[in-house]
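Omission of a single protein chain aside, the complex is shown with its protein chains in their original locations.
== chain A ==
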Amino acid sequence: MAETHSLQDLRQAAVASKVFVQRDYTSGTICKFQIKFPAELESRIDKQQFEETIQTLNNLYAEAEKLGGRSYLEGCLACLTAYTIFLCMETHYEKVLKKIAKYIQEQNEKIYAPLGLLLTDPIERGLRVVEITIFEDRSIGSR
């Protein structure tokens, strides 16, 4: 790949379009995004890579919302302290959201920015969509 856009360069570039990956509600109300590969990205990124990113995001959100011993313990402890415990400690969900933010930044730096794409953290869109900004590809002649 001859394009060597970094995350800094992208801020100067012009936006060509935005693609939105919608939520997948087939498993209920849990946070899960559709793995379907959008047609607009076909010329930009490898399908497998994209699917892997979305699948990892889905797994991370599933971890945040998982019902199990740990979440029940946290819930009971919180209730007993009249929820004041969250003044000093973060909820499990918030911890996983930070992990997700880091993952997205990492993916942007390593994979998406060099291809002229930018992933937006879904939490900034109310967990409705994964917004992928496609930047104008200036070095298209080098392909």
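Throughout what follows, a contact is a pair of C-beta atoms (placed from the backbone, for glycine too) under 8 Å apart; a residue touches a chain by one contact, two chains touch by 3 or more; residues count from 1.
Criterion: contacts and distances are computed from a predicted model.
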item	value
Name under which UniProt lists the unshown chain, selected from "Serine/threonine-protein phosphatase 2A 55 kDa regulatory subunit B", "Palmitoyltransferase", "Prolactin 2" or "Proteasome subunit beta"	"Palmitoyltransferase"
Chain A residues touching the omitted chain (full complex)	7, 10-12, 14-18, 20, 22-23, 25-29, 64-67, 71-72, 74-76, 78-79, 82-83, 86, 91-94, 97, 101, 105, 108, 118, 120-121, 123-129, 131, 133, 136
